[in-house]
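Moving on to chain A:
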Amino acid sequence: EGKGLVAFSQADMANEWRVMNTKEMEQAFKEAGYDFVWANANADPAKQLADIEDLLSRKPDLLVVAPIEFEPLAPVPRLAEEADTDLIVVDRALPGEPGTGKWISLVTIDFVDTGVRVAEDAVEQLTEKYGEPKGKLLHVTGNTGASPVIDEQTGLDQVFDQYENIEIVGTCDGRYARETGRSCTEDLLQAFSKGDVDGIIFDNDDMMMGGLSAISSQGRDELRGWLWGKDGTVEGLQAVLDGDMTFTVQTPPFFGGKALEVWEAAKAGNDVAPVQYVDKESFDNDTDAQMKRVEERIEELKALGVGCC
Partner candidate 1 sequence: MSMNPSPAMTGHGFNWRTFVGQNDAYLALIVLIVIGGLISPEFLTTLNLKNLLSQSAVLGILAAAQFMVILIAGFDLSVAAVMALSSVVFAQFAPIGLAPAAVLAVLSGLGCGAITGAFVTLGRVQPLIATLAMLGIARGFAFTVSEKSLLVDSPLVVAMSKSWGIISVPMVIWLVIAALLSVFLYRSRFGLHCLAIGGREQTAALAGVPVQRTKFLVYVAAGGLSALAGIVLVIRTQSGVPHVGNGWELASIAAVVLGGTALFGGEGQLPKAMAGVLIYQTIANLMNQVGLNPYYQDIVRAIIILAVVGVGIFRVRQSERRVNRAEIGETE
Partner candidate 2 sequence: MPDAVATLRNICKTYPGVKALDNVSLAVRPGEVLCLLGENGAGKSTLMRCLTGAEMPDSGEIVIDGTAYTALSATDGHALGIGMIYQESSLVPAMSVAENIFLGHEPSSGGMVNRRDLEARAVELMQRFDLRFPPDLPVRKLGPAQQQLVQILKALSRDLRILVMDEPTAALTQREIEHLFELVRTFRKDGIAIIYISHRLEEILEIGDRAVILRDGAFAAERKISETTEAQLIADMVGRNLDGKVSKKSHTGDKVVLSVEGLSSKGLFSDVSFDLREGEVLGLSGLVGAGRSDLLSCLFGATRRSAGTVRMDGAEIHPKSPREAIAHGMGLVPEERRADGLVLDRSVAENMAYPQLDRFVGPSGLRWSKLKAMSSQISERMRLRTPSQDQRVGLLSGGNQQKIVIGKWIAAGARVLLLDEPTRGIDVNAKREIYGLIEELTATGVSVILVSSELPEVLGLSDRIAVMSAGQMVAILDRDEATQINIMEHAFSRVSAGNGGIAA
């Protein structure tokens, strides 16, 4: 009936980012006339491996994997080889050589770079505040051990290691979720009174929103404008406009169109780059131009059906 079967293994469906990621993936391939099946690994690497085995035994023409993590999915390229199925990996990477065997391409985000961008903005702000790069920061992280958390940490460290007077004085695992982000912030605010710290870095905008509730509730308004996030969600961007968050990096969840393009090109015999980075954009509120861009971005996202009204 259709042009062929495309199977997609999704890491989890725990946040809006993943939901959009799945929706767009499905839409892209279905509109192009393919049959589309997918499985949700619920953030469990062992389950994701089993999902991939199950999907491959249906002999799809293409397997798209959005890995939970790098290491535990090491067997995937070999499995694709054995099943004689094309493989495209999106978002996070897998061990092995994209562009060899059945693995056509890796379409990814550079998470280390995300960490670097956040850290550089923090250095800039602190330097502005004190006239020299110094200050104390708190860090509310995503799930301990998750690969973006680790990579972004690497990025942060790369930058902060250059400034001996900038220090991360407290860390808490906010598990990428809003409520836990709030609890973490509440506790950290108890540990550090007014004047003890300059700002807080959050591993995503959702946790930043939870942290913002804690800040309002505890009357720690001195921290408004000294929050960093990641993802560039509508609410996050709104917080940038409101001056609560100072900076966020957008990580777009849309890989389907790109994966389709890459696959069809490869099928047509064209050369495709084995590793491709999706563009990302930083959002800041220092200048009017930046503010304008944030407003625009909010509208763009709304047009895509994300965020509201």
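Here, a residue touches a chain if its C-beta (ideal position, glycine included) is under 8 Å from a C-beta of that chain, and two chains touch if they have at least 3 such contacts; residues count from 1.
Inclusion criterion for the candidates: all candidates are chains of the complex that A comes from, given by their letters.
It should be emphasised that the depicted structure is a prediction, and the values quoted were computed from it without experimental measurement.
Asks: Pick from 1 or 2: which one touches chain A in this complex?
Replies: Touching partner of chain A: 1.
Asks: Using the touch rule from the top, collect the residues of chain A that touch candidate 1 in their complex.
Replies: 10, 13, 37-40, 42-46, 49-51, 53-55, 57-59, 69-75, 83, 95, 143-147, 150
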